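Yeah, one chain of the complex is gone here, protein chain that is, but the others are all in their spots.
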Amino acid sequence: MNATIGRLLLTRLVAAILTLWFVATVVFVITNLLPGDVAQELLGQSATPEAVAGLRKALGLDLPPWQRYLEWLWKMVQGDAGRSLVNGSPVAALIGSRLGNSLILAGITALVAVPVALVLGITAAVHRGSVYDRVVGAGTVLAVSVPEFLVASAAVLVFAVQLRWVPALSQLGRLETVLDVVRTFALPVLTLTFVIVAQMARMTRAALVDVLSSSYIEMARLKGAGQARIVVWHALPNAIGPIANAIAFSLSFLLGGVIIVETIFNYPGIAKLMVDGVSTRDLPLVQACAMLFCGAYLLLVTMADVAAILANPRLRHR
Amino acid sequence: MSSTTIPARRGPMAILARTGRMIMPAIVLFWLAMAFFGYWVAPYDPAGIQDADLFEGMSRKFWLGTDYFGRDMLSRIVAGARYTVGISLMATSLAVASGVLLGLAASAIGGFFDAAVSRFLDALISIPSKMFGLVLVAAFGASIPVLVMTLAVIYLPGCYRINRSVAVNVAALDFVAVARARGESTLYIMLREILPNMIGPVLADFGLRFIYVVLLLSSLSFLGLGVQPPQADWGSLVRENMPGLPYGAPAVIMPAIAIASLTIAVNLTIDSVFGRHTREGVR
Partner (left out) sequence: MEPLIDIRDLRIRARTAEGQDIEIVKGVSFSVRRGEVMGLIGESGSGKTTIALATMGYARYGCRIAGGTIRIGDIAVTSLDEKGLQQLRGQKIAYIAQSAAASFNPSRPIMAQVIESALIHGLMGEAAAREKAISLFRAMAIPQPETIGNRYPHQVSGGQLQRLMAAMALITDPDVVIFDEPTTALDVTTQIEVLKAFKEAIRDRNTTGIYVTHDLAVIAQIADSITVLRHGEVQEIATTSQLISNPRHEYSQKLLAAAEPALRPSPVTDRQARPLLRVSGMSAGYGLTGKDGMPAVPVLRDIDLTIGRGRALGVIGESGCGKSTLARVIAGLTPASRGTVTLDGIDLAPGIAGRSREQLREIQLVFQMADTALNPKVTIDEIIGRPLTFFFGMKGAARDRRVRELLDLTRLPATVQHRFPGDLSGGQKQRVNFARALAAQPKLLLCDEVTSALDTVVAAAILDLMAELRRELGLTTMFISHDLKTIRAICDDIMVLYSGRVVETMPAAALETGRHHPYAGLLLGSVPALRTDWLESTEAASLQVQGVPPALSSGGCAFFPRCTLAEPGRCNTEVPPFRDYPGGIGAACFRLAAE
């Protein structure tokens, strides 16, 4: 670790925090530009003006926008996301009860998807131009072109309806045996993996093809190095940055993917919570979920940046 | 010299690729035509309940079966193209047009304008697209004009980023310096020197962006947050027929396959027109 790397890492961290703040501002502005009046909408057209005014005061809607913004931001920083407009319970508690489920789903998917994608991407790059490469290429184009719910419904149709291996809906709570776990997570994980493996394999392949066409790889070949040595010793160390970027970027697709998957499998995670929040226009809940997802995305992107900085020999050895 | 060469293509893959090159643009054109005329060429009234069971399978009479009301699926899909293709096309055009304009301006003007626009739009990229969609729909509802604007806003930053980088690369070339040194106006440089050299990448990006928009719109509709009943795009068709999934009804799968046929066809058309490398690096 040297001063340059330290400074770069610090810059990335500061940039991430500033971006998060910017995102928070955007989310606040959008959710407060609402043409209607939240209090009026909640109470319905028949409500008395007094009742509406009372709710407005209770929600803090009588304050000027910038004051509401600062208050909201300050509470967000402290982890207080307010109360749900629909059932009045604290948003933090709602999210807390669901967050674990989503993390488990995302974690299992990442564990399955990353190795599969890396193997596909690397082998395709190494055998660039071969039939195998073209099959992988065509397969991944198909996979990224297909909506997640097609994959999910096809999976349900095949594995739940036709083969009856797994239940069509995921119900947590009956996780007594390993088989239960597999049966519960199989379809959601399969669907998510399908979607992100394609993205990740494509980007990994592109990164490695780039490195493999550089002069020092040709030089290694002309020194008599074998294929394995060229890939492992020469190419991969130089592809770490781009590959880390590919992984992080693809994992961020998970964030979008879980929204569909949790809905279709009725999985009790926060994405489902958010979709329900949007349907009921429960803005505090939507704001909090959005911030959580954006935070996760920024975390991934920042981690990829950090990996790229740490893997860069020009920065590491000055 | 070697960088311009690619390995020999022979055998069944090549034949497949050649046929694909003809079929794929045909599919794209077909759906485009359906977006305009689908409502009139549909074999049955898309909204009319037919003399049939619910979730009927495929038959002579109802090629793609019937839906949860007993309506003809083929007619509903053909009519739904208007929403899926139409909304996506409008949103993509809006996003790409503003992205190209801003990107061009940023590259030709540079300086503070470039920095300010780039910073702002780059920060917007860090909101995942589906999330952005949900927040916007939560705030503004899901009428069709709002959906078009929402989709355009979501994809504008990515569009700007790619077009700016293409424009900046062109602007760095010597012929632009020659035009500057001659005293040409910024507008002339943007429109006559830079823009003509961006056409290829812009069209390729338009196609890819269109795919993303179709997928996002379908996802929103699938979640019930996109096109609202009684209007129905392909995502809505999947959603409303989900109860038929346990029976393996074609009503669930067919609209999803329609989406896939459109996106895959666009994807492969771009590949064959612009070459595979255009896609890499596009976000």
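All chains are identified by letter, namely A and B, in their written order; residue positions are counted from 1 within each chain.
As a convention for this text, contacts are C-beta pairs under 8 Å (C-beta built on N, C-alpha and C of every residue); 3 or more make two chains touch, one makes a residue touch a chain.
Computed from a predicted structure; not experimentally measured.
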Looking at the whole complex, which of A:I5, A:L73 or A:A225 touches the chain that is not displayed?
A:A225
Just checking the interface: what residues of chain B touch the absent partner chain?
1-9, 173-175, 177-178, 180-184, 192-193, 196-197, 199
Contacts of chain A with the missing chain: which residues?
128-129, 213-216, 218-226, 229, 233-234, 237-238, 313-314, 317-318
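Everything below uses one rule, namely that only the chains that are shown with their structure count from here on.
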Chain centres from averaged Cα atoms put chain A and chain B apart, in whole Å, by 22
Touching residues of chain B toward chain A in the complex: what are they?
3, 6-7, 13, 123-124, 126-131, 134-140, 211, 215, 218-219, 222-225, 235, 238, 242, 245-248, 252-253, 256-257, 259-260, 263-264, 266-268, 271, 276, 280-281, 283
Write out the stretch or stretches of chain A touching chain B in their complex.
19, 22-23, 26-27, 30-31, 33-35, 129, 131, 134, 137, 141-142, 144-150, 153-154, 156-157, 160-162, 168, 202-203, 206, 213, 249, 252, 255-256, 259-260, 263-264, 274-275, 277-279, 281, 283, 286-287, 290, 293-294, 297-298, 301
